[in-house]
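Only a part of the assembly is drawn; its chains keep their places, and the rest are absent.
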Amino acid sequence: MSAIYLPEDRYFNPACKEVALHLYGQVKHLPLVCPHGHVDPRLFSDPNYQFGTPTELFIIPDHYIFRMLYAQGIALEDLGVPRADGGPVEQDHRKIWQIFADNFYLFRGTPTGSWLNYSFYNVFAVQEKLTGDSAQAIYDQIADQLARPSFRPRALFDQFNVEVLTTTDAATDSLEHHRAIQESGWSGRILPTFRPDAVVNLDAPGWRQNLQALGERVGKAITSYKTFIEALENRRAFFRSMGATATDHAALTPYTTELNDQEAETIFQRALRGEASPDDAARFTGHMLMQMARMSVEDGLVMQLHVGSFRNHNSQMFERFGVDKGADIPVQTEYTRNLLPLLNRYGTDPRFSLILFTLDETSYGRELAPLAGHYPAVRLGPPWWFYDSLNGMAYFFDKVMETAGIYNTAGFNDDTRAFMSIPARHDVWRRAAANWVASLQVRGMIDMDDAEAMIHDLAYGLAKKAYKFA
Amino acid sequence: MSAIYLPEDRYFNPACKEVALHLYGQVKHLPLVCPHGHVDPRLFSDPNYQFGTPTELFIIPDHYIFRMLYAQGIALEDLGVPRADGGPVEQDHRKIWQIFADNFYLFRGTPTGSWLNYSFYNVFAVQEKLTGDSAQAIYDQIADQLARPSFRPRALFDQFNVEVLTTTDAATDSLEHHRAIQESGWSGRILPTFRPDAVVNLDAPGWRQNLQALGERVGKAITSYKTFIEALENRRAFFRSMGATATDHAALTPYTTELNDQEAETIFQRALRGEASPDDAARFTGHMLMQMARMSVEDGLVMQLHVGSFRNHNSQMFERFGVDKGADIPVQTEYTRNLLPLLNRYGTDPRFSLILFTLDETSYGRELAPLAGHYPAVRLGPPWWFYDSLNGMAYFFDKVMETAGIYNTAGFNDDTRAFMSIPARHDVWRRAAANWVASLQVRGMIDMDDAEAMIHDLAYGLAKKAYKFA
């Protein structure tokens, strides 16, 4: 038997390990600030929510995990991933777990592997390394614990020391679960985030149905661009009343442009008739990003922009299993010219705050750090998705910080739907940040006072400030 | 006199040297698997092949070397590089060697410099550093050894411990040297690779002559797209019968598209008349990549794609000296959108295997690792050409492995026409891989069992599996 290998001084470069451990020690017990993520609020609205089997918890819903097995030729059906048509998939969760364990070596040296080991060891007290041989015993051990009250989400929320956790919610969402949480008297702080992509992007699947749902939500049919804008303003006000401090927007590119009301109305009417062209959709999204910035100036919601993912690249998989199945592939992304209209209009407004994310690391030093190091409104979000990793973070620090300084960045966010992985992800960030700050300190670039101030801000303060958590 | 400096612990970071040496020690004597390269099969079909002078061996045919001298203003004529028109060039090989030695300092800190030093020291037992002063003595020493039977290619093949070596061969090649090797009873495994660029790319120099040669080879004039496809299928079958396990394809971009038969025929007929436009050529190449994938699904040959080189950038040099003279310059390369048609059609087929190479490192983390970490058919080839270097490998490991994992990569290939450099190149890879795995181990990301499994796969197992060498 082999033990899970998680030495206390992990992820630190030997050359600065002593200082890194010192800095990490200063922040490892700080509360977790989680300003952007995808955890389902139902976990917390139902005080007795249970996670199901280990396979339901770790494998079936997590595309970080099953895409790696799929890449080696294992069918998603054999991993229990639900089909879009409801057709049969593997139902034996022990069998799925065995496949996962047999192939756990695929995650050697990957962030997913380290998150899993952290969760097994620190949350479930699993000592043994997951292999084909240890698979069923570990399944038993995790299943046994998941049945206990101490493994219900609210209990884990406290154990994980989460100070605030935000969800991501459609513009049409009732936020009933957030309301239930607030009314339950439980002290956990779970806040919504306004994400209107499904109604703002004319080419979103089911756009007209989404629009109808939005109309129902605001009690007024949306028949024009003008009523559309009013509905969005209405919903933003509702989200704010429910505690939201931010919005989030996804697009293939950060293209922005300003249409006049008549142009916007014309495109909107074409879309209502189902006649919008791809160019209409791109221009309308670019225009709506400007509108969202305008509304943020007015209502103070922090605007987040996540761009550069070519969604559902594998059409066979999309047809069979739907969205978010590990088939989204990044594309090169241009910010300097694309954001020019938006930044010229709102980038210097003291009421505006824009947090940028990228899947194109080449833009860090070339475009994003210079933009964040100039415009008062711009902050850079942490490494996203594939770059939420040790190397991704090290590269981010090296490429961004010299130009932007740390104070034009927005700290960390875990951006996960896997609640169980949250402590592991923050721990990687805190260690990576401690390692980076220590590498500056041991090379004589900053003194220890600055190092201690920086690690505190990176681990805790910057996220809290950027997202306006009082 | 200065000695050649090749310490046994070279290329390892001091911070993980002990572990790196341990891991390197586990693989340094493993056989060399050489699944992609450009060594001339004549070296092995003639049991008495001799390499000629040191200058003929090291300088005249090697654009890695003479381009560096050329960049400092030394004429290729003075280095004995043959002119396209057969005009006079320097014939005194000792004089050329002296120029090379006088300027050997240009290679300080370069991979070419380290390959040369490795070959001098390990193959020819040269102890002294190459300088203007030591030039002629070293020339003598190398020339003396080249005359010995132990320095004939077959003997070196055994001494280098090559398990299998593949060549790269035109679709029209008779493979007579491969046949001669097989019939000679020599045990060395030299396999062909099917590379049909010269007939598939309509803008290849001499396309119509190439097509005529193809027709002669298959015994049927190629007058239509249909007969063209049949001829390619015929040749692939022949290559397979000669032991080929892979094909190779070069293009400026990885653009793929599917033409219907009539479109393909129309373009093909225009090309036969010499009337194909650049756009025709680009679309036809994009279509033929799809056809090659289709044939790979059917016949099981692994498909390699090498893209992104702008060939013969220096037109004066091209006119005077021809192709492959160190004047090929990379261009930015896009994969996510370009490969969409091919991957949607064949990327999930369990019979298909596609190995991708790039000269644009920005695509590693952004596009290639996500593609390889998703599509069952895709594997990533090692750092290519300018990136076949310590930094190139370190960057590849850092950018690719967190997302793709090592098991979606294809190990190493030396991709060289310089047979003498093969052990040096594999040694750099094995050391770079050992250093990378050790850096994970000493930072607590993997235990030693995983580290040992990973170095074995990186040094040996992955290449063998990816290229289907039984």
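Each chain carries a letter (A and B) given by its place in the written order, and its residues are counted from 1.
Note that a residue touches a chain if its C-beta (ideal position, glycine included) is under 8 Å from a C-beta of that chain, and two chains touch if they have at least 3 such contacts.
Note that the coordinates shown come from a computational prediction; the quantities given were computed from them, not determined experimentally.
S.K.: Of the identical chains, 2 are shown. What's the total across the complete complex as given in this file?
M.R.: Per the structure file, the complete homomer consists of 3 copies.
Here, only the chains that are shown with their structure count from here on.
S.K.: Of all residues in chain A, which touch chain B in the complex?
M.R.: So the residues of chain A touching chain B come out as 2, 5-7, 9-15, 67-68, 70-73, 105-111, 114, 129, 310, 313-317, 326-332, 359-362, 386-387, 389-392, 395.
S.K.: Which part of chain B faces chain A closely enough to touch in the complex?
M.R.: Going by the criterion above, the answer is residues 15-16, 334, 336-337, 340, 343-344, 347-348, 350, 362, 365-367, 369-376, 378, 398-399, 401-408, 437, 440, 442-447, 449-450, 453-454.
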